[in-house]
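Every protein chain but one is kept in place in this view of the complex.
Entry: chain A
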Amino acid sequence: MPTLHAPEERLRKFKYRGKDVSMRRQRRIAVSLELRKAKKDEQALKRRNIANFSTDPASEQPTKGVSLTLQEIINGVNTSDPDLCFQATQAARKMLSQEKNPPLKLIVEAGLIPRLVEFLKLSPHPCLQFEAAWALTNIASGTSEQTQAVVEGGAIQPLVELLSSPHMTVCEQAVWALGNIAGDGSEFRDIVISSNAIPHLLALVSSTIPITFLRNITWTLSNLCRNKNPYPCKTAVKQMLPVLSHLLQHQDSEVLSDTCWALSYLTDGCNERIGQVVNTGVLPRLVQLMSSSELNVLTPSLRTIGNIVTGTDYQTQMAIDAGMLNVLPQLLMHPKSSIQKEAAWALSNVAAGPCQHIQRLIACGMLPPLVALLKNGEFKVQKEAVWTVANFTTGGTIDQLIHLVHSGVLEPLVNLLTIQDTKIVIIILDVISFILQAAEKLSEKENLCLLIEEIGGIDKIEALQLHENPQVALTALNIIENHFCEGEESGAILPALDQDNEFLNRLTKKHQGPTTSKQRTKP
């Protein structure tokens, strides 16, 4: 005998156009192509050092009055006199540090890089090492070709060696330069990793260093976690995770921000990678940081949690247990629409889980803000909210579905049928069709049809029958034909009759489930 929980089980078997839960979840990974401008609130890939930041004696060399032409610089670096080399390098560094239009291209074309790399190795001259590292940092902050020039100049190995320099400023500048190189993409990142930079970086974290230095290290670590195709190797990740988990306890918001970004990159992948992060026990702290008042902490911590709930049901369960659903409602109502969008995205993936997760989602009061977003959110937010509803609908139990309809989700959903986005339109049509089928089983279809008509749904669905996209047109047609054609007649005529036709007619009719005493919702 099958168990008594059978109906839920059956509902779960309903196909969302042939997609199962895991497919619904991995949307972000699937289409990575963007037409849009890169997002403004993402973390910087590369940074130029434009201000002197240190009071280390090594940098307090006479610097005033040195302003050389490019040719003089070229000549200077090519002498064997360390002082001249220093002056020329410093002049070059200054040019590269000017706020507007630094002549990166000129310096690269002038062929200075090989010499600058040579200078990195001159440990008797820390000041020169420092200036060279700085100059290289700024060159590496440029275009991919410019970063490539630095790498091809052989800078990585000497920079890694500088990580053990006794002079903190030199060391710090090397960290920065390596960060820029690693930030260019997977290829250079992996060269930095295979040059054994990670153990040195980690060693620096454990020592007592100024906060600005720690920030730099954290940022460089985040770049070592960044980028896919391929991801950083698992050994490297395993090396970095304990330190990242430690840094996550820090109080400084920049350190926290970059640590969270690092974790967000590590979780932006397959379930195994997510598991690596989740197992370090960072979830409670991440959830805590989602309430941060600092946008630069909130954004990446939310992104990380969002990534984690694309994982397995178990991983999602861990995030829920850590309390993510308690924080989400306030994020759904955040004044910034980009936060609303990320929160709704995370929610959509929780809704893609088993009905127990959906139950938690309801219990945490997620539906009212969700409906509010569907109504008044910006389109990019509405889009995520629609996905949430779609996942909820296909994965929820009948009772949860009733709850959803009662929360007033249909009216904003129907209004969105006029949106200029074919995918969203078809999803909404599917949701409506699914809810109608569920209502049919509860003998509530007539009321639901009336509700949909009241909120202007029939007009909109009818109009979609003429949509240019054949799939949209067909789905709309099917909804009208199956649910709204002469639908009112059966209700209006039949009461004068005995309820049904001959007994065998009922053979093929849908099961009339236990009728709930549900009231029709007024929007």
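Everything below uses one rule, namely that a contact is a pair of C-beta atoms (placed from the backbone, for glycine too) under 8 Å apart; a residue touches a chain by one contact, two chains touch by 3 or more; residues count from 1.
Keep this in mind: contacts and distances are computed from a predicted model.
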{"item": "Identity of the absent chain, which is to be given by its UniProt protein name, from \"Exportin-2\", \"Dynein light chain roadblock-type 2\", \"F-box and leucine rich repeat protein 3\" or \"NAD(P)H-hydrate epimerase\"", "value": "\"Exportin-2\""}
{"item": "Contact with the hidden chain (one of A:K105, A:K238 or A:K423)", "value": "A:K423"}
{"item": "Contact with the hidden chain (one of A:V77, A:I274, A:I455 or A:A476)", "value": "A:I455"}
{"item": "Absent-chain interface as seen on chain A, which is shown", "value": "1-2, 4, 6-7, 10, 13, 15, 31, 33-37, 337, 376, 378-379, 419-423, 426, 441, 450, 453-456, 459, 463, 467-469, 471-472, 478, 481-482, 488-511, 513, 522-523"}
